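Note that one protein chain of the assembly has been removed; the remaining protein chains are unaltered in position.
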Amino acid sequence: MAPFIPKNPDFAARVRDSFNRQGAMVHIGARMTRIEPGFVDITVDYRPELSQQHGYFHGGIVGMIADSAGGYAAFSLMPADASVLTVEYKINLLAPSDGNRLVARGRVTKPGRTLSVCHVDVFVERDGREHLCATLLQTLMTMTGKSDGLASDKKAS
Amino acid sequence: MAPFIPKNPDFAARVRDSFNRQGAMVHIGARMTRIEPGFVDITVDYRPELSQQHGYFHGGIVGMIADSAGGYAAFSLMPADASVLTVEYKINLLAPSDGNRLVARGRVTKPGRTLSVCHVDVFVERDGREHLCATLLQTLMTMTGKSDGLASDKKAS
Amino acid sequence: MAPFIPKNPDFAARVRDSFNRQGAMVHIGARMTRIEPGFVDITVDYRPELSQQHGYFHGGIVGMIADSAGGYAAFSLMPADASVLTVEYKINLLAPSDGNRLVARGRVTKPGRTLSVCHVDVFVERDGREHLCATLLQTLMTMTGKSDGLASDKKAS
Partner (left out) sequence: MAPFIPKNPDFAARVRDSFNRQGAMVHIGARMTRIEPGFVDITVDYRPELSQQHGYFHGGIVGMIADSAGGYAAFSLMPADASVLTVEYKINLLAPSDGNRLVARGRVTKPGRTLSVCHVDVFVERDGREHLCATLLQTLMTMTGKSDGLASDKKAS
């Protein structure tokens, strides 16, 4: 497959900047560990606050970083004046997320002017090895002319 | 539609107990606001830690409480010795989650011995009214003979 | 829920006309049994040519009429110069499609200028009663200014 050519040469700074403004990603301790045109990884280390009732990573955390990894993979290919919106996604949880770290690896399958489609695989690190624990298929929308910043009524004055 | 008959008369205590052991739900401040056979609501109030880059509720939070509401709706109909597992779900984000409170309303569409299917609608409260902001379709699995508690290697000694 | 107001007063003729030009729907013997703003039903009678290996309706037939019912439900609310496109759908097969007739009932959950979201329930008639056998959640796109007719290179000269 041919590599993707980003429309915005500053895509990496723009992706990182948007990610850093997501309070929810900061709150769970997620960090962006890869930013390339069409490819974004998001990683989070285990903490008891991220658990479900058996003590593994909560499926909601898995879905949250998978959705973000795909969303930012799509965003990396969008023009400089655009914003990204998740239209929908489907996720299959393949195995218990039992381990000390989660990595969601998002890739663009089909970039489009209005809609993009991404696949994301999520791996859990356990005993020094990565195990596939979830896979996601997602539709994203390019919001042209929409700032990626805070809505005006959410800004501190 | 006929009301559902729970297999476990203590279903409400069992659902609430399992929910309370989910560190991730506590961490985001979610609470269970309805528990009936086949129906569970989960509510979370807005905090900046739950936001995405525009200041609205993060889609990951929407997905997380929707998945849990459907999962516990299915769990409410399962036998006393069973545990519940999310196999997969698909969620459509219908409108920005702009408001002061989210409510995910889960209902069982098809209970089954092995697999159950649920629908969940998520509403955001804004200006005293509920607005539909997401809808989810989900497959759950009954894990018979599997404790709902901590995995043995996750227990404090 | 408030009833939907169609943008095109001739929506019913337009929906029926588009449906009749779908060779695949004719080929399987499907017919449109309800056309209202935001609601479309598609019905197909059992024939051995529509079976899977156990002799029931093939899941592909279930998916095909469900996708069409949702697509035309969305199309019924679109402007007169627009065409409809299925972006994606997810379908859960809930029970064997064992019976003499299938009815897919599509309804619009969220109409939108660019994207619409529909739910569809599919019922199989057996012993004079309808049984829910599948449920679908779907995203559709409005293609403005795109004719609903044959692509120019597909027309007979």
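Just so it is clear, A, B and C label the chains in written order, and each chain counts residues from 1 on its own.
Rule of thumb we're sticking to: contacts are C-beta pairs under 8 Å (C-beta built on N, C-alpha and C of every residue); 3 or more make two chains touch, one makes a residue touch a chain.
Note that the structure is a prediction, hence the values are computed from the model and not measured.
Student: Any idea which of C:N8, C:T43, C:S76 or C:N92 touches the chain not displayed?
Tutor: Only one listed residue reaches the unshown chain, and that is C:N92.
Student: Residues of subunit B in contact with the chain that isn't shown?
Tutor: Touching the chain left out of view, subunit B contributes residues 87-88, 90, 114-115, 139, 141.
Student: On subunit A, what residues meet the omitted chain?
Tutor: Residues 90, 92, 94-95, 109-110, 117, 119, 132, 135, 137, 139 of subunit A touch the chain absent from view.
Student: Of the residues in subunit C, which ones touch the absent chain?
Tutor: Here the touching residues of subunit C are 18-19, 21-28, 48-56, 58-61, 63-65, 67-68, 85-93, 98, 148-151, 154-155.
The definition used in the following text is that only the chains that are shown with their structure count from here on.
Student: Mind checking subunit A against subunit B and telling me if their interface is mostly the same residue numbers on each side, over half, or mostly different?
Tutor: same
Student: Using Cα averages as centroids, what's the distance between subunit A and subunit B in whole Å?
Tutor: Roughly 22 Å, centre to centre.
Student: Tell me, which residues of subunit A touch at least two other chains?
Tutor: 87-88, 90
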